[in-house]
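Scroll down for the structure; my scribbles are underneath it.
A single protein chain has been omitted from the complex, and every remaining protein chain is retained in its original position.
After this line comes chain A, so read on.
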Amino acid sequence: MARNKEAVVLVIDVGPSMHSVLPEVEKVCSLLIQKKLIFSRYDEVGFVLFGTSDTKNELTEEVGGYEHVTVLRNIKVVDEDLVDALQNLPRGSVPGDFLDAIIVGMDMLIKKFGQTNKGKKRLCLITNAATPIKDPFEGTKEDQVNTIATQMTAQGMKMDCVIVRMKQDWETNRRVMEENDFLMSVFLNKSSSKVVYVESPTSLLGALRTRNISPVTIYRGDFDISTQLKIKVWVYKKTSEEKFPTLKKYSDKAPPTDKFATHEIKVDYEYKSIEDPNKVVPPEERIKGFRYGPQVVPISPAELEAVKFKPEKSVKLLGFTDASNIMRHYYLKDVNIFIAEPGNKKAILALSALARAMKDMNKVAIVRCVWRQGQGNVVVGVLTPNVSDNDNTPDSFYFNNLPFAEDVREFQFPSFSNLPSSMQPNEKQQDAADKLVQMLDLAPPGKQEVLPPDFTPNPVLERYYRYLDLKSKHPDAAVPPLDETLQKITEPDVELLSRNKSILEEFRRSFELKDNPKLKKSTRRIMKERPSGSDEEREEFDKDAHAKAIDSIEYSSKTNVEKIGDVNPVKDFEEMMSRRDDPKWINKAIRDMKNRIFDLVENSCEGDTFPKALQCLVALRKGCILEQEPKQFNDFLCHLCKFCQEKDLRSFCEYLTSHEITLITKTEAPDSGIPEHESRSFMVKPELDSQNVKSEAKAENDIMSIYLGGK
């Protein structure tokens, strides 16, 4: 049996005021069960509803009272049916009494386990605590809660309370809720309870810990402040990524009749000699090699052991420094937490004193850690104080790894203040940005922070487990779209955006963004990379592109053309050809134009780009005659036709013929070797370049030399 087996009783409020959030409650509870089915098969779960019209529990039979509390399931090992049951919670009709329900849940745990299993019994209460609890027969409500909390501690039970508080709730029952919140705080102070308040369905999904991972210390021992003063600490992981589950590879080789087939696949590695690929080298004939530049340096295990860096297990203080010296982005990995050894009062005090002093002075501690004996490296990190604000929890430190000198790349970037003025925001733009940063606020005062990491579930995992359950029922089901609650994590809140519509509009107007017209289409990556090709987005994109195209025309007219864009290539070409500041522009213009024409022809869809390509070709022809570069054009035209024939774009050749495009003839440019009657020869002999050369050479022998000279 699993060592960390736990028993949970889910206590869920299904009263009328809860109906709106019950879909999320169903999801989070069924996820809890699903994860138990996968990761902790032997955990036990019980299941109590309150606010139901019916009453069904043992206490009401034994002592009476406890109405509207229904035990849907007694505590037993998790099973498949439970997931379905939780996905279809009945809607109750009566405002529930959470205290009654807690007592029923406790009673179930006591009856099942008695005094055993201390610390592994848990109650999970989900309610909005918006309705008053009944007055007790004697004493006050507070006394009653006190008694229950004491009992809970004595029995070694823990309680997680998730209190759902959507904002409209406050308006109706402020007094009741304040009273209930007070009672909850009694639980918090008098027992091992945790109370969290959530204000959005998304947070509700993240508020309940769905997977029970028992924390393991990574270090227990001395924290050496100096050689004379050592504080006993335990170090745990504070954050550790819950990875996407590793799925096994499926083998379909086992016969379908084999009921015990595992369908698993083993991966086998063989190391083979390079000289003789058939020879498998056994492990004892292998030696580890490390790369050093192009060399691979072999090191035997014995050598490695002899030269390895072997620091002693320890945690040592190097000193304190101003918190501002350690920038947030230097935190390197997941986070650990340093807590004083439990029960060691003096150590708790010493750590608490340090934490509070450091917090007051805004200091952090730099420490050097070797967590385990035999660990081959040391870790340098920073301790930041985590001062607890309640009496039950000891003060502690967060530990973050810091980089070594080798881990940092000191790239230099231009100062923003040195940027050209076109890249500096003006006053109006700065003002628009200020407003945006202020108003797109995810942590408005008086309200709960939106998407706090502590309450935000991983949308991918949520989606995976739901899909898993769906697939277990319908093996062919497609991946359902991301549901609305989870979309709140991946996309901006529509309500927040619409509330700040005018600010967004002003911001949009203040900044002018346009595509860089100098960039060739083929190198334009970002805009092409659109993994989700939703229609809506494509539309938006098209609009963008259109707007940008207009921008780019404006832009190109302003500057010296250095590249032929795809918006107005003919104009660009002509401008570039007429640039007289450097003869290189002519060659570049011709070269770029050729590329542009190729792009146009190649990217055509049923000839839609042909007219534009033709325009370009005409312009190029004209330019080549003007600059007396007939060969450039003639070669290109032949090449283009050949290309079209190969690429099944014959229609373009026909298109050209029908528009009377010809080679540049001798009459047009003396350098051309093409006599008048052969000006259409590119159509007739569209084979290889060399053959073209030959056929022309036959017609006029002296051209040969020009061609050879040119190549």
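Simple rule for what comes next: a contact is a pair of C-beta atoms (placed from the backbone, for glycine too) under 8 Å apart; a residue touches a chain by one contact, two chains touch by 3 or more; residues count from 1.
Heads up, the rule we're going with is that contacts and distances are computed from a predicted model.
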Protein name as given in UniProt for the chain not displayed, "Mediator of RNA polymerase II transcription subunit 9", "Vacuolar fusion protein MON1", "Large ribosomal subunit protein mL43" or "ATP-dependent DNA helicase 2 subunit KU70": "ATP-dependent DNA helicase 2 subunit KU70"
Of A:R368, A:K563, A:H639 or A:K666, the residue in touch with the unshown chain: A:R368
Candidates A:Y330, A:W371, A:F598 or A:F643 - the one touching the absent chain: A:Y330
Among A:K134, A:R174 or A:K272, residue touching the chain not depicted: A:K272
Hidden partner chain, touching residue among A:S240, A:N603 or A:T667: A:S240
Residue of A:S53, A:Q373, A:S472 or A:T667 in touch with the missing chain, whole complex considered: A:S472
Residue among A:D395, A:D599 or A:E629 touching the omitted chain: A:D395
